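Next up is a structure, given as structure tokens.
Let's look at chain A:
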Amino acid sequence: MTVPIDAYLVVGAGLFGIGVIGVLVSRNLIILLMSVELMLNAANLALIAFSRALNLMDGHAFVFLVLTIAAAEASVGLAMVITLYRNHDTVNIDRFSILKW
Partner candidate 1 sequence: MTEYIYLIPILPLIGFLINGLALNRLPKSVVSAVACGSIGLSFVLSVILFFELKALEPSSRVIEQVLFPWISVGSFHVNFAFLLDPLSAIMILVVTGVGFLIHVYSVGYMSHDPGYSRYFAYLNLFTFSMLTLVLADNFLLMFVGWEGVGLCSYLLIGFWFEKKSASDAGKKAFIVNRIGDFGFLIGMFIVFWSVGSLNFNQVSSIAPTVFAFGGTLITAACLLLFVGAIGKSAQIPLYVWLPDAMEGPTPVSALIHAATMVTAGVYMIARTNVLFMLAPDALMVVAVIGAATALFAATIGLVQNDIKRVLAYSTVSQLGYMFLACGVASFSAGIFHLMTHAFFKALLFLGAGSVIHAMSNEQDMRKMGGLKKHLPITFMTFLIATLAISGIPGLSGFFSKDEILWKSFSSQSGHPIFWVIGFITAGLTAFYMFRLVYMTFYGQERMDEKTKSQLHESPKSMTIPLMVLALLAVVGGWVGMPHILGATNYFEDWLSPVFSHGEAVNTHALLSSTADSSMEWLLMFASVALVLVAIYLAYNFYLKKTSLSTAMKEKLSGVHKTLLNKYYVDEFYGAVIVRPIIYFSLFLWKIVDVLIIDGLINGSATVYNDISEFLRQGQSGRVRSYATIFTLGVVVLLAFFMTD
Partner candidate 2 sequence: MENIILTLIIFFPTLGALLLLIIPGDRKDSIKGITLIISFVTMILSFWLYAMFETHGLGMQMEVNIPWIESMGVGYHLGIDGISLLLIVLTTVLTLLAVLASWHSIHHNLKGYYFSILILMTGMIGVFCSLDLFLFYVFWEVMLIPMYFIIGIWGGVRRVYAAIKFVLFTMFGSLLMLVGILYLLYQYQAFSGEYTFDILKLYHTPLTFIEQMWLFAAFALAFAIKVPLFPFHTWLPDAHVEAPTAGSVILAGVLLKMGTYGFLRICFPMFPDATITFLPYISVLALIAIIYGALVAMVQKDVKSLVAFSSVSHMGFIMLGMFALNIQGLQGSVLQMLNHGISTGALFLMVGMIYERRHTRLISEFGGLAKVMPLFSTLFLIVTLSSIGLPLTNGFVGEFLILLGLFDANKVYAIIASSGVVLSACYMLWMFQRVVFGKITNPENEKLVDLTLREKLVMFPLIILIFWIGIYPKPFLEKIEPAANMVMKHMERASSVKFDEENSRLVIIDDSDAVLISTDYETIKK
């Protein structure tokens, strides 16, 4: 008995959903960033599953690229977190509302 591909996709969707919840409700910037990473990983899982189902390797290459981007995002995001913390002494996202004019 083999595992249906759909099952992997459902797990991916679940992880993605959790990631979304994390982005929407968490107040800690760092957890928020990790939720974003989680969403990326959920997408990766789906990519791998598709790759397997179609028996094509391209999905693996995509995942590799996504991983790189995730790393870049994490580094820039963390740098921003550091700066924000330095200036505002908090990582509570509700304390920042400077994204407006």
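Regarding candidate selection, all candidates are chains of the complex that A comes from, given by their letters.
Everything that follows uses one rule, which is that contacts are C-beta pairs under 8 Å (C-beta built on N, C-alpha and C of every residue); 3 or more make two chains touch, one makes a residue touch a chain; residues count from 1.
Bear in mind the structure is a predicted one, so any value in this text is a computation, not a measurement.
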Seminar exercise, completed: Every option in 1 or 2 belongs to the complex, but the one touching chain A is number 1
Problem set entry | Touch list for chain A against partner candidate 1, complex | 20, 23-25, 27, 93-94, 96-100
